[in-house]
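Missing here: one protein chain of the complex. Every other protein chain is in place.
Letters A and B name the chains as they come in the text, with residue numbers starting at 1 for each one.
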Amino acid sequence: MNNYELKIEQFSGPIEKLLELIEGKKMEITELNLAEVTADFLNYLKQVEKIEPRLLADFVVVAAKLLLIKSKALLPNLRLSDDEEEDIKDFENRLKNYQQFKPAINYLKNLSEQNKFLISRPLFAGRPTIFYPSKNLEINELYKMIKGIFETFNQLQNETKIIKPSLITLEEKIEEIMERLNTDLHGFTSTSNFSDGASADSRGQVNFNDLTNKKIRSEIVVLFLALLHLLARQSIKIEQKKGFSDIIINKN
Amino acid sequence: MQQDNQQLKADIAAVEALLFVYGEPISIKKISGIFKIDQTIADNLIKELEEKLKADNRGLMLIFSNNQVQLTTKPDFSSILENFIKEEFKENLTPASLETLALIAYLGPMSRVQIDYYRGVNSSFILRNLLIRGLIERLPNPQKNNIYLYQPSFDLLKYLGISKIEELPEYDKFKSII
Partner (left out) sequence: MQQDNQQLKADIAAVEALLFVYGEPISIKKISGIFKIDQTIADNLIKELEEKLKADNRGLMLIFSNNQVQLTTKPDFSSILENFIKEEFKENLTPASLETLALIAYLGPMSRVQIDYYRGVNSSFILRNLLIRGLIERLPNPQKNNIYLYQPSFDLLKYLGISKIEELPEYDKFKSII
């Protein structure tokens, strides 16, 4: 096991984590309660990001669902598509299933900790070695096999390398938004990082569209997470005139 | 009658000898082939042997999975036979591997996609580690090419000290949840 695998082994999945948060507050799994723990989950996300950034993707997927649920709770007029509604239902069911299944994990844990192992005998123990080749044993066959092993093995290695060349961290984005809001209070300075065409007025106000302008999808997702984080911390106020229109962010 | 009874005893003895020599799990079908008997008879002999082994003065037991059977020591002797326990058994299970192993133990055979779905996280590394430890095994999905199904192994039974997977606490209940 390499270091990466070792770290990954220490994390339960995001479903488990979410359940822990809900049960920690002695709440039932309902849409409303899921909206309640969204902020806590986003907080935990930061921890995952620090310790094992490569797990982040899977946690972000769950975070995105929570945000959808939270948006629905916050904006009663928000109309979700059938797909989205179904997705939320499915997510709720998954959580309920997992909750019901959890004792099974504990049973397994207890059994494994009893150290009541059974022992068997090796194949043909004590039998003398006799040379038994087989018809399909040929040099070419061995060559094909070794090639196959390394093809599969390299594929696996690549899979682990492909994960996000440059990571965008939540913390970075939170700082980015706050800095942007602060900077805009005093107008643009030469040290400003935001040269990508963003415009803002000087009242500590930024538009989400400007923030996300020309950015890749994953960065936009993290920016949105950052936004909700700041909202949860009550560091900012947001305003949206109508559905799908730009979000206006103001410093609180 | 006397004759038949005598014959039955010899056959139980033969099955015991076979399982002892082979060591590894062996299918009921294979046993019936070796002794040239019907599968139902082979099945019966295995059940008789299992019964006999339950006696207090016996140190061995049978474990079962997927129509295969293996002869092992009873769990009570685990501590006295410590030196013979596989290294793979001595390492503790991490939270992620416990979560994954429990899903496969109670709900397997199942695909990685299903496991990922329940855990909400990609499980390929965890599955690889469990495969290497021998606690699960994978088999090709009969319905789909290039997709594997994961299921509990004989080593998992030995690791947990149970004779079949259905012996897991509340097996039926959890099996029906999802």
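Definition applied: a residue touches a chain if its C-beta (ideal position, glycine included) is under 8 Å from a C-beta of that chain, and two chains touch if they have at least 3 such contacts.
Treat the numbers as computed from the prediction; the structure is a model and nothing was measured.
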Exercise for the section: Write the list of chain B residues that the hidden chain touches. Expected result: 6, 8-10, 12-18, 20-22, 24, 34-35, 52, 55-60, 71, 73-74, 76-77, 80-81, 84, 88, 128, 131-134, 137-138, 155
Problem - Residue numbers in chain A that touch the chain omitted from display - result: 119, 121-127, 129-143, 145-146, 148-150, 152-153, 156
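One rule holds for everything that comes next: only the chains that are shown with their structure count from here on.
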Problem - Gap in Å, rounded to a whole number, between the CA centres of chain B and chain A - result: 36
